[in-house]
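Removed: one protein chain of the complex. Kept in place: all other protein chains.
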Amino acid sequence: MTNAAAVPAPSSSHDRVGFSLNRVSVIGVNTLTEAIRQKVFIFLLLVGLVFIGSAIFFSQYSLGEQEQLKVIKDTCLGVISVISTLIAIVGTAQLLPSEVENRTIYTILAKPVRRFEFLLGKFYGSVLLLVLSMAAMCLMFGAVLWIKEQSMIRELSQTYLGETQAATEQANQQIEQVRIAVLDVNMVKAVLTDLVKAMLVASVTLLVSTFSTSLVFNVAVPFMIYMAGMLRGTAVEMWSSHRLAMAVLAIVPDFGLFSLADDINLGNLVPWAHVDQVIVYGLARMVVIVVAAHLIFSRREI
Amino acid sequence: MRIKILIAVLLLGAGLVLLPLENWVRAERTRLKYGGARVSIQLREAIGQNLAIALLAGMRGIVADFMWINGHDYWEKKEWLRQYRNIEVVAALQPQAVMFWDLGQWHMAWNIGYGVLSDPKNRTKAEGLKREHEWHEKAREFLERGIENIPNRYDLYFTMGWLYYEKLSKDCDQPPCHEAFCKAAEYFGKAASFPDAPQFVTRFYPRALEKCGQTRAAYEEWKRLWFLDHSKVAQSWNIIEREIRELENQLQIPNDERLFPPPLP
Partner (left out) sequence: MDAIRTEQLTKKYDLGWRKGRLLALDKLNLHVHEGEVYGLLGPNGSGKSTTLKLILDLISPTDGSAWLFDVPCNNVVSRLHVGFLPENPYFYRYLTGAETLVFYGKLCGMSGSSLKQRIEELLELVGLTRARDRQLSGYSKGMLQRIGLAQALIHDPKLLLLDEPTAGVDPIGSKDIRDLILRLKGMGKTVLLSSHLLAQVQDVCDRIGVLNLGQMILEGDVKSLISDQRRLSITVQDLPDDARARVEEAVRSAGASIVSVEHPQTTLESLFLEALKKDERGMGRHD
C-alpha cells in the first residue's frame, strides 16, 4: 500500500451521507449488466422479436391495405405489451433474492450505501432493462412497418398508376393513407403507457420479492395480481354499488387503463391529456408500491 | 406484524385516494367510446374460451383481427349466416373500427348478395332478387349502426352513400330508383362536408344529385368545387370541367353565363 490516500482523510462523526442518485444509478447500471445475461430475459426478448417480425406474414391473410396495417399494429403493439409485462416480472423477481443468496448484498450494504438507494438502484436496473427491451421491440416494429409500407406502395403504384386519371388519383390517395397510417405518432402514446404499466408491474414484483425468496412465488404472485388488475375494470363496473367490494378492489391497480393500443390503431382520438392522466395514475401507484417495498426491505434481516 | 398492517393500510389508502382519478379516466374512456362490447356470457360463447381470455387480457384488437381473418373461411365455404354472425361479433368487439363496418356491409350487400342471387337453389329469378334485396337491407341496417358508433368521420357516410348509389338503387319496381339516389346524395353530401374527406368523395355528391333529378343543384355544386383554390386543393380539375360543360349544355345555360363557353366559331 502506498501512502496516497484516495479519499479525503476520514473526519469525525459529524460526517453526513445524503441520499445519492449517483449511487442509485451505479447500482442500476450494474443490475442491468447482470440482468441482460439472464437466459429467460434473452428468451423472452427473442420470442417478442420473432412474433413482431412474423406479423408481416400474419397480415397477408387480410385484404386491404388499412386492414393489413391494422393487423400488424394490433399484433406488434400487443406483443410489446405482453412481452414487456413478462420481462418486468421475470426480470425483477430474482433481483433481490439473488443478491441475498449470492451474498453480494453484504459487501454493498457494508459501504456507506442506504438500503433505500440499493432498492431504488435495483428497481432502476429493471426499468433500464424494460426501456432497452422495449426499444429493441419498437425498432423491430418500425422495420416491419417500413417493409410493409414499401411493398404496399410498390404494389399500389404498379396496379393503378397511369391507368386512368381517376384511378391514379385514387391510388395516390391510398398511398397517402398508407403513409399516414404507418407514420401514426399516436402509437408512441400506446408504447409510453405500456412502459409505465410494465414499470408498475416491476414495482409490484419488487415488493413481493422483498419478503419472499421463492422464484415461483415471486413470478406467480405478481402475475396473478396483474391478471386481477386487468379484470378490475370489469369488476368495478359490476360491483360499483358494493362499497366494501370496491374498497378491497382498490388495493389492486387497474392495469386495464394502460391499454390504449387498440383505440389508437382504430384511429380513435386519444388526447395527450388522457395519456398524461394514465401516466400520472401509473406513476402514483408505483411510488406507493416502491415505498411499501422500502418499508419492508429496510427492516429486513439479510 | 405492525409493519404488515401499516403496508396494507398504505396500499389500500393509496388505492382509495386514486379511485377518483381512476374513475375519471374510465369515464373519459366511455365518453371517447373506447373499447367495445363487454365480455358477457353470450359474447364468450360467440368467440370461444381462449379468445375471451385474450380479450380480458386487453388484446381486443388482436381478437377482432383474428376472428375477422377466420371469417374468410365462411365466405369461401358460402356459409353466409355464419359469416354474417361473425361480422356482427367482430363489429361488436371493436365498434370504433371503420374497417369492420365498411367491409362488413360490403360482404353483405355485394358478396353475400351476389351469392344468394346466383344460388342454384332459387326456384325463380325473382326469388333470387328478393333474397338479394334482403341482404341489401341487412347491410343498410348494419351500416346505420356503424354510423351511430362513428358519427364523426366521413368514412361510413360515404360508404352508406355508395350502398344506396350502387345497390339500393336497384331495389324498386322500376330501377333505377330516384329516391335511392337522393338518399345517396344526402350521405355523399354529409361525407363531403368533412374537411378531411378525400377529393373523390366530394365529386360523388353532385353526381348523385344529378341522378336524383336535381340537375340544377348538381350544376351549382360542380361550380362551387371549381371555384376552390386550384393551387391548394389537389382535385382532378379536368373531370370537373367536363361535368360542368356537360351540364351547361344540358341545362342550356346562356353562353355569356357559362363557365366554359363554346369556342368562338
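We just call them A and B in the order they show up, numbering each chain from 1.
One rule holds for everything that comes next: a contact is a pair of C-beta atoms (placed from the backbone, for glycine too) under 8 Å apart; a residue touches a chain by one contact, two chains touch by 3 or more.
Small disclaimer: the values here were computed from a predicted structure and weren't measured.
*Asks:* So which shown chains sit in contact with the chain we cannot see?
*Replies:* Looking at the complete complex, the unshown chain comes into contact with A.
*Asks:* So one chain is hidden, and I want to know which residue out of A:Asn102, A:Thr164 or A:Ser241 touches that hidden chain in the complete assembly.
*Replies:* Here the residue in touch with the unshown chain is A:Asn102.
*Asks:* May I ask which residue of A:Ile27, A:Ile175, A:Leu195 or A:Val236 touches the chain that does not appear here?
*Replies:* Considering all chains, including the one not shown, the answer is A:Ile27.
*Asks:* Since one chain has been left out of the picture, which residues of chain A touch it in the full complex?
*Replies:* Listed in rising order, the touching residues are 1-2, 4-7, 10, 13, 15-17, 20, 22-23, 26-27, 30, 33-34, 37, 102-104, 106-114, 299, 301-302.
Throughout what follows, only the chains that are shown with their structure count from here on.
*Asks:* Taking each chain's centre as the mean position of its Cα atoms, how many Å separate chain A from chain B?
*Replies:* 36
*Asks:* Provide the residue numbers of chain A that touch chain B in the complex, in ascending order.
*Replies:* 58, 61-64, 66-67, 70-71, 73-75, 77-78, 81-82, 165-166, 169-170, 173, 227, 230-231, 233-234, 236-237, 246-247, 249-257, 259, 261-263, 265-270, 274, 277-278, 280-281, 284-285, 288-289, 291-292, 295-296, 299
*Asks:* Hey, which residues of chain B end up touching chain A in the complex?
*Replies:* Against chain A, the touching part of chain B is residues 3, 6-8, 10-12, 14-16, 18-19, 21-22, 24-26, 28-29, 32-35, 38-39, 56-62, 64-65, 68-69, 72, 94, 96-99, 103, 153, 198-200, 236, 238-239.
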